[in-house]
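As you look at this complex, bear in mind that one protein chain is not there, while each of the others sits in place.
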Amino acid sequence: MTTLQVMFFFFSLITVAGGLYTVIARNLFHAALGLIVSLAGVAALYALLEASFLAAAQVAIYIGAIAILIIFAVMLTRGVTGKNPVKDWWTYTITAIVCLLLLVVLLTTLFRFDWPQTAQAAVPADSIARLGKSLVDPSLYVLPFEVASVLLVAALIGSAYIARDKK
Amino acid sequence: MLQDFAFIGIFLLVAGALGVLPLVLAWMVRPAKPNPIKSSTYECGVETFGDAWVQFKVQYYVYALVFVVFDIETIFLFPWAVAYHQLPLFAVLEMVLFIFILAGALVYAWRKGDLEWV
Amino acid sequence: MNVINDPFTWAGNLIAQWLSGFMPPVGVDVTMMVLRAGVLGVFALVMFMVMTWIERKGIARIQDRIGPNVAGPFGLLQPIADGVKALTKEDITPTNADRMVYNTAPILSAAAAMLVFAVIPFGPGLIGADINIGIFYILAVGGLGIIAILMAGWSSNNKYALLGAFRVVAQLVSYEVPHVLSIAAVVMLAGSMSMITIVEKQPVWFILVLPVSAIIVLLSGMAEIGRSPFDLLDAESEIIAGHHIEYSGMKFALFFLGEYVHAYAVSCMVAVLFLGGWSGPNIFGLTVPYLWFFIKSILVFNVMVWARGTLPRLRIDHLMAFNWKFLVPLSLANLVVVAAADRLAQAVGFAVGTWPWALVMLAFNLAMIAVALAMVGATGRRARRATESRAMPEAETHEEEAHGVDAERAPVAVGAH
Partner (left out) sequence: MVPLSWYLIVAAILFCVGVFGVLARRNAVAILMGIELMLNAVNVNLVAFWRYLEPDKMVGQAFAAFVFIVAAAETAVGLALIISVYRNRETVDVENVDLLKW
């Protein structure tokens, strides 16, 4: 067991535990905090995978923007969140069993393949510049890149229209 | 690279410890004589009624929304900025187009009065 | 000479040598990391004390007072006295508070501010961790502070705390947009997010190359720390201190610590991004990079103190309008103008980082400032005229006169027309 593996276990534990707390917690604000812990754990996993930019982006965007949006929504729609946030225990158990089955299916599929034990190559030193170049490279991702901006504008217009006070 | 992140992990622990340490010190030193009046909510002279949950304006959400749209673009903007000196003019124009489209979002929010604090 | 220029590396090597006498190399590495982290953390705490002292002295001088002068020479021990006071204060937790979250929030707030120092370069090799995403890491860590504020506001179970938290977060996230966009301009020209590389790419300081970015980063940085004139988060007279209203004793002190450490972190960031970081004149081989860095960051902090001492607090609608209707469009335009100017200068044949190139950039930036001010001036004049004509419909004759006065008052605006 190397240090890297210990770190991996630690961060996966944080990620999964945070996720579990998110789906179980009765208090929605606590659930959102659990989500933040889980997201931070994922960021740490990215760091372990040497995807430094995505690790920071995970913290900056998921925790710094999306989680804040979710907390705002939790606060704005409170008053109802205290009551019965989960279904009755019957549905609860059934759902849990279904999810476990799904997990079993995923894992059995996963173990059918012979995944590499170690990485094929080292991460290039200029990986961020490479990412930037490939985003605006006409033969690579320039179309999804521009479409993403349109998607963002559409999302903003749509959600601002929906959320706005219409008096 | 991983070593640097290890340092940041250690620093995270140290920073947390430096935050907890004064609290522990204070916990050992400070007096603790709570009473119901003292630990009641500090709002005004009369007793608080209801919980803290008055309804808040949606305006806050709309601000957060515009922020998310502009914050999310950093995930494209920063790699592009790092690669900027190695890019052909065409690639720079693509980012300019990207920025213009996002500026369209700003113009929309502005025109519709979403940026007014009411 | 090398010892004076970089005593920290020298001391570090000495300690590492001593450690390697009885430790495996891995142990030495880990111990050195912990040591470095500890030194940086303690440095942040010490700077917190220094900053409070500088600010109290500075504000006092601006207000024609003396400021702290009882504890120690020049009141230098005042921060320690404050610390002892905070330690011995009773800690009150409101009855209905969500205790776990309530207690975590101040720790997170202080830790998030301290985390920034992991990537601040105090000298050529004098950095916690030179990660290739340095500046982006700082932006990411800033988001944790926002979460801490939301936690504090929510867990106190207090209407003012919650309202305060909402307002603060609305302000902080809004000002993050121009902040990020302006920093992107710096990254563009430096071609890297590593703080060390950004400093090395500044033969000409970026404050001359990107003055608009520098101004926006400083302004939005001040807004992000929530310092006057952007201190709506704890507008005492309006929402009685905002999100930390219920906090007392050491927990309040931790919020306070977070604010000042963050303030110094922003000063350091501005010094690195725009003032050339540790670079300074070489006097007979004596470069003392850490000293230059220290001087620059303290100077930036003093600008903040100056602003706090002289400007009144903004109204929240003005604050938001200033951000969304002025800073954000300006920073978007800034990105485009910087890209255009840089490409133009390179097409003419000026290499990046040389003086002619910097002058071209400066000219474009000044033009941008002039145009922006002209547009603001024109809008303001139109708005004023609209209110005037509404107030007195027959005031047509004053129109010319009013315009004349305006023209005198805003020479830049008229000149650009």
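As written, the chains take the letters A, B and C, and residue 1 is the first residue of each chain.
Just so we're on the same page, a residue touches a chain if its C-beta (ideal position, glycine included) is under 8 Å from a C-beta of that chain, and two chains touch if they have at least 3 such contacts.
It should be emphasised that the depicted structure is a prediction, and the values quoted were computed from it without experimental measurement.
Contacts of the undisplayed chain with the visible chains, over the whole complex, involve A, B. For subunit A, the residues touching the chain absent from view are 2, 4-5, 8, 12, 15-16, 19-20, 22-23, 28, 31-32, 35, 38-39, 42, 45-46, 48-51, 53-54, 57, 61-62, 65-66, 69-70, 72-74, 76-77, 80-81, 84-87, 91-92, 95-96, 98-100, 102-103, 106-107, 110-111, 115-124, 127, 130-131, 134-135, 140-141, 144, 148, 151-152, 154-156, 158-160, 162-163.
Listed by residue number, the positions of subunit B touching the unshown chain are 58, 61, 65, 68-69, 72, 75-76.
Everything that follows uses one rule, which is that only the chains that are shown with their structure count from here on.
Viewed as a network of touching protein chains, the structure reduces to a complete graph with every chain in contact with every other. With centres defined as mean CA coordinates, subunit C is found 30 Å away from subunit A. Distance between chain centres (mean CA atoms), subunit A to subunit B: 17 Å. Looking at subunit C, residues 131-132, 136-137, 139, 162, 166, 169, 173, 176, 191, 193 sit in touch with two or more other chains. Among all residues of subunit A, those that touch two or more other chains are 52-53, 55, 57, 60, 64-65, 68, 72, 75, 128-129. Those residues of subunit B lying in contact with subunit C across their complex are 1, 3-8, 10-20, 22-23, 25-27, 29-34, 36, 38-43, 48, 51-54, 56, 60, 63-64, 66-67, 70-71, 74, 77-78, 81-86, 89, 92, 95-96, 99, 102-103, 106, 109-110, 115-118. Taken together, the subunit A residues at the contact with subunit B in this complex read 4, 44, 47-48, 50, 52-53, 55, 57, 60-61, 64-66, 68-69, 72-73, 75-76, 78-79, 123, 128-133, 135-138, 142, 145-146, 148-150, 152-153, 155-157, 159-161, 163-165.
The part of subunit A that touches subunit C in the complex is made up of residues 29-30, 33, 36, 52-53, 55-57, 59-60, 63-65, 67-68, 71-72, 75, 125, 128-129.
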